[in-house]
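All protein chains of the complex are present and in place, except for one that has been dropped.
Letters A, B, C and D mark the chains in the order given here, with residues in each chain numbered from 1 onward.
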Amino acid sequence: MDSASAPFDSALFPEGVKRCKFKWFLFWLAVLHGPLMVGVIAMLMCWGLALHVTYLNNNYPFGLWIAADLGIIALGAGAFFTGFLRYIVNIEELKNIVNYAVVIGVVCYAAAQGILGVDIGQPLRGWFIFWHANVHSMLTEVAFCITCYFMVLCIEYFPLILENRQINKLRFFHGMAHHLHGAMPTIAAVGVFLSFFHQGSLGGVPGVLYGRPFAYREGFLVWPWTFFLFILSAIACGPCFTILVTWITEKCAGKRLVKRNVIDILAKISGRLLVLYLVLKTLDTVYWVAIAGKAGAPLSSFYANQPFGYWVLITELGILGVIPAIILLNAKARQNENILIIACILNCTGIFMNRWIMTVQALAVPVMSFDKFISYRPNWVEYASTLMFVWLGAVVIMLSYRYLPIFPQEKELNPS
Amino acid sequence: MKLDRRTFIELAVGFSAGAGGGFMLTPVNWKLMDDMTIWSQELWPRYQLGGLKGRLPQQGKVTHADSVCNLCPGGCGITVRKVGDRATKIEGREGYPVNDGGICPLGAAGLQLLYGPWRIPSPLKRIGKRGSGNFEKISWDEAINKVVQKLGNLRQKGQSHTVACILGSDEGTVPRLFDRFLAAYGSPNFIRTASAEDTYELALGLMQGTTGSVGYDLERANFILSFGSGLIEGWGSPVRVIQAHSTWRSGDLKDRATVVQIEPRLSNTAAKADNWYPINPGTEAALALGLAHVIIKESLYNVDFIGKHTFGFEDWSDSSGKTYMGFKRLVRTEYTPEAVSKITGLPAKKILTLARAFAKAKRPVAVWGRGKGTVSGSLYECMAVHALNALTGNINKPGGVSARPQVATRSWPEVERDATAWSGSRRPRIDGAGSNRYPLTRYLPDRWSQVMNGGKAGAIQALLVHGADPYYTTLDSAAVAKAFEAIPFVVSFSTCLDETAYHADLILPNHHYLERWEDIPTPVGLQKPILGMLKPVVSPQFDTRHAGDVLMTIAKSMGGSVASAFPWDDYETLLKETMGDNWGTLEKAGYIVNEGYKPSAWSKAFGTPSGKFEFYITAFDQAGVKIGKDVGYLPHYEPVQPEGNPATYPLILIPTELMRLADGAVGNPPFCTKTLEETELKKNDLFVEVNPKTAADYGLSEGHHAMLETAKGKAKVLVHLFEGIMPGVIGIPKGLGHAAYDDYLAGKGVSANSLIGVVEDPVTGLSAAWGVRAKLTRV
Amino acid sequence: MSTTEEKEQTVAENEQEKGGDEQAAEVAPVKPGTWRFLIPIAAFALGFMSHFSLGWVILPPILYAEKQQPIDFSHKLHVDEVGDCEGCHYFREDGSFSGIPELENCAECHEEAMGEDPEEAKLITEYIEPGKEIPWLIYARQPQCVFFSHAAHVKMGEMDCAICHGPIGDSDHVRPYQYNRLTKYSRDIWGWNIAGLSKNGWAYLKQADNSGEIKIEHAARMKMDDCAECHMEKRGVHEACFVCHK
Amino acid sequence: MFPFAFEWVPEATRYVFMGSLYAVLISLIIILHYCAIRAFLDMICKKDDHNSHH
Partner (left out) sequence: MKEVHHKADEHHGAHEKTYKYGMVVDLDKCTGCGACMVACMAENNLSFRKDNSDRLRSNLWMRVYKISNGRPFPDTDISFIPRPCQHCEGEGHHHTPCVSVCPATATDYSHETGIVSQVYTRCFGCRYCMAACPYHVRVFNWWDPTWPKGMEKYLNPDVSVRMRGVVEKCSFCYHRYQRAKNKAYAEGRRELHEDEYQTACTQACPAGAITFGDLKNPEHKVHKLKKSRYAFRLLEKLGTNPKIYYVSTRDWGRKAGEVYAGEEPKGVTHVTHA
């Protein structure tokens, strides 16, 4: 890549890689700028005018925001699980994708915290959750672990920044990056400990509600079964999301970034975990029907009201559960890229649907016999403010891809 | 060291890092974070409070002041909790004989009317077109001079009889002051707004020859047969009846009272009743006479009372030998259970069981007065129901019905009338009451607008309105609006900007009931006379004056015999004098009860020409009432046809009265509007209740818009499918459809009065309309 | 850079500074030109000191504003004249505490001037004659969400007023009312020291040691933690929220 | 949040919960300090062996 035609900021690119012209980069940033601004307006409306701008109401205190929150963090589990596999289980090949998993993790956890910032009624008092923490509440545990794990992810993301070609020239930063790499296994261990808890306690959020027979689960000690199911589903789906985003990035960049065998390892592991999850999930469903029946709520009452019919149960476990599991277990199917991506998409939508069910449908099912069924639909403010963090994430990924050495195998795969 | 790029970066990064670190270790930004949180906790709500200049409600010395609630004729005693000089809560008054501590939703929301933006701050003069609602402030003297000048030259031109007053009641010192003013001024047109009281007074007058309004001893009754009365939905004195209802529901099951509700719709009363018998609307009289048939046939009636103290029960012949049909033969021949079942739609078997249960009960009482008793109703229907009480002999007895007088007060000196006053007073009334067409009725509140629209446009030149909202509460709103257009000078004494004040030319705002002295007559339906006293709990909040004082100032500044009719120098001295020796207790305790009052024994109770309870009304001839057929002298079923021909209007629309929706002279405060169900009001659209079968026939579905049309008007409403209403009948709540007040009430829903017209009772001329034929089409 | 990264960086900078001093001593004499690393450290120290002092010295006084009481009331004079406190600060029969007396209490004696003190003249002309309530600035006014029962503390807890309000009964002048500009809370409530550390609220008046048998040097701070601590100490119980909140 | 705060209730869950929180925070701080010191030392004494494994 001769210097004449190279974009003027090429000095910042990682060694030996080509990036598009700077004006194209600005163009795509501008394109993303549009929906981002819409999201910012929606957020400011929520903060400025109070939360009546949404379609939330007293029957639906939780809506798209909380469901998206849980979903995004479940998808962000790719970061901690890939980190766990790379640094603790020591699968060497994964070092090519762990950097990108960390970037995705930072984006997801920033999005989750951002959404919580918009969702709560008094954002100025958000720090009360730390200052006056109620240690028995699942949400406190979630808040603590999300903020701590976000710090861990930032520390894992930090060396990537330091390895930028220009910054790396400063000796101190170079040394810092080098030693942080050395300490990465311990950081990843702390990350795994934190993520294990908050993925679980996100499951605990609906699971402990014994006032809602639909959501309530018995459990082990203080943790309801959904605690463990959420962890399992998160690590089953996290890697798939990482594969999906990597595929999207490759499509946008128009070049191969990661070798197929790395993708294959992740897919195989998540396939096995997905099967384990499906088995445990069906067991839990059967057990749940029993205890809910004991509390006087027959299974039919949970699915008596449209649009939450029985199809919900079938799609979640069936279409979005069994099909991706079959694809991910079958080696030949995993080779075919299109089928793999379809499996990843199904898996991710399955997890999102599970989170939506455990939060929004849990509130939709009437509990008192004279309760009326009321349906809920998010409005544009909720969509825009949730997607804003997705666009923000896209901007962060674009910047990281352009200036930071995320993909070690990129140079190898695209010899100039 | 030259300042190259690298050192500059190092300096900048180093300095900013140091600054950040340094500032982090100081308490300032943590304190600002804490202070911003406090800003969101305490300062934020302050800015939402306009009036208190951002200060949250302040503590102060807590005092309690007793008074009486004046928001409906129920007359409940209230205790107002005050912090400093601010009234903060209205509660029911413990030990008050009417309500003993309980309060209704309207009474509890009274402070919203005291402090709310609806209050009229000072005398207002209309500047825009009538109904545009823009007024300008004027001083009291200027306002009073305008009235004096207007009434003065009307009197000079000999048109004193064209002045009319419309008031909510004719008992109590202020209404009698208005009556006295009209007598001294020279106009017969004192009109009281419509209520079931009008018809009941006539029925008692004709059948028992007594004056005074009806009193039900509900507390001690053990079988309550209610013909469409909303007993626990605001009928009579609401809290007192609800407390009576609680006594019926107390004690062990076997000796609890039985409540039977006769109504085409499952109202709250019908739901709480032991039995609900849905009958075709408007056929209550037929059912009453059907029950009478069974009671007489099986001779379950009180032989002692019927034998010795009634007239016209058996056939009789007068001195000239002409024989007349008695009540017994009429009922036995024409109101057999089968015939009545055909009319009312109630199975004959149920009529039999109901009649036997009613007659066999120890202290049965039959209650009349549809809904909250705001519609006059048909005279014969009232007489038919009252006849049932006569059959069981439950008149002037514990648990029964009686005509109850008011607490005696000192009478006022006679009015010396000058020539104009004398001639004016003897002119015929605008509404035709007391004319030879309607000799018996004293007021015809629904008729004056018909008369004015029917050719006598200039009949009323000046109208004074106090304690009433005729523009809203009179049936057939379109006709009333047209009549109001024809009145050149309308004066309203209202406290709040209600419908009449909104269309008035001049508003002379009265004190709020918590800011003034006034006597409150016995509440509707109470069985013992009681006199309550409004006591000022807070100092007047706005530039308002007592209506009594204003009227006396007007009279005095008119001079002549009008001035001399008001010897008292202000209202308080008038009140003290009128109360006489009761004033001491009234000022202290706030009420007077004739504990010793007992209705007189049968022998002395009846002032009818025959000296007995009359089934056959002899008073008709003496009063010159032209009755066509012989049966017209006896209580009989005369169907009141609702307006509109059945072909174009297949359904029947009946007004329903909700406990949580004030439909009288007072607008519904925001708190009460907030309690309305989701199936009654949605945003600004009113729900009408329709039976699912009827809705299916007309393609209507729950929660969707429909066009409701009657002969009198059209309105877009929402449909609520309600199993509890009779197929073919539509129920529309009364109380909404205001144009006045403000966004908290204006523009919400439709006024039922704009859809229902007046159907005159042939004998009394009062409006006997219980509904109207209607059409409901999908929009 | 989000605050978290800044924190790491500053931590790194701190290291640099600490590391730099010890290292410089024993490592081999450094080649010339390596003193360059002192530039960022000097810049850091400059930034640190400037903002540190900004935070502790310059900003706090600006955060608090000061107002004078409408009248310079002397408790000592009134206690000597009237003889007891219950004349103005008493319990009503429903157990509520009257707090600051209303104008009618003052008007009982001060219908006409009883001395030639200009403050009393001001009281009469500006307040008693027009009948306007005196807009006292209450040092101990709690926020709107707090329910404080004097009856519980004085009657049941047998606490002396001075414990919370300090020896105001012996004061001859009223001290200026200092309040937080942002939250409008009196400084007595939220703590004199900007860091919220409790400090002697009364010291500002530099009151001479008085002879009263209660040896209270200063008013206790009346913040939530103090009430809770005292309750834990005195009643040994962890109070439910609604005991003090409303 | 802190043991000296008045809301601190000496119960097991609180110790475990807050204990693990402080443990995580302290471990992160230690890791960062360790890397910073090592990087600083490398920068200062300019050992030349460090650029072998780039």
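By definition in this document, contacts are C-beta pairs under 8 Å (C-beta built on N, C-alpha and C of every residue); 3 or more make two chains touch, one makes a residue touch a chain.
For clarity, every value in this text was computed on a predicted model and none was experimentally measured.
For the chain excluded from display, the touched partners among the shown chains of the whole complex are A, B, C. From the set B:Ile90, B:Leu289, B:Ile430 or B:Val490, the residue in touch with the chain omitted from the display is B:Ile90, counting the whole complex. For the options B:Ala184, B:Ile306, B:Val401 or B:Met659, the residue in contact with the chain missing from this view is B:Met659.
Taking the whole complex into account, chain B touches the unshown chain at residues 40-42, 44-45, 48-52, 56-60, 83, 86-92, 99, 101-109, 111-112, 114-117, 119, 232-233, 238-239, 242-243, 245-246, 249-250, 253, 258, 260, 266, 268-269, 271-272, 274-276, 278, 353-354, 357, 541, 659-660, 670-678, 681-684, 691-693, 723-727, 742-744. Chain C meets the missing chain through residues 91, 93-96, 143-145, 147, 149, 151-152, 155-160, 163, 197-198, 214-216, 220-221, 226, 230, 234-237, 240-243, 245-246.
By the touch rule set out above, chain A reaches the unshown chain at residues 50-52, 56-59, 61-62, 116, 119-123, 125-126, 128-129, 131-134, 136-140, 143, 205-206, 208-213, 295-298, 300-301, 304, 359, 362-363, 365-371, 374.
Please note the rule applied: only the chains that are shown with their structure count from here on.
Note on interfaces A-D and A-B: more C-beta pairs are in contact across A-D. Averaged Cα coordinates give chain A a centre that lies 47 Å from the centre of chain C. Here the CA centre of chain C is 37 Å from the CA centre of chain D.
Residues of chain B found to touch two or more other chains are 36, 39, 41. In chain D, the residues that reach two or more other chains under the touch definition are 7, 32, 36, 40, 43.
Residues 1, 7, 10-29, 31-32, 34-36, 38-39, 41-43, 45, 56, 59, 61-62 of chain B are the ones that touch chain C when the two sit in their complex. Of all the residues in chain B, the ones that touch chain A in their complex are 33, 36-37, 39-41.
Looking at the complex, you find that chain A touches chain B at residues 122, 124-125, 127-128.
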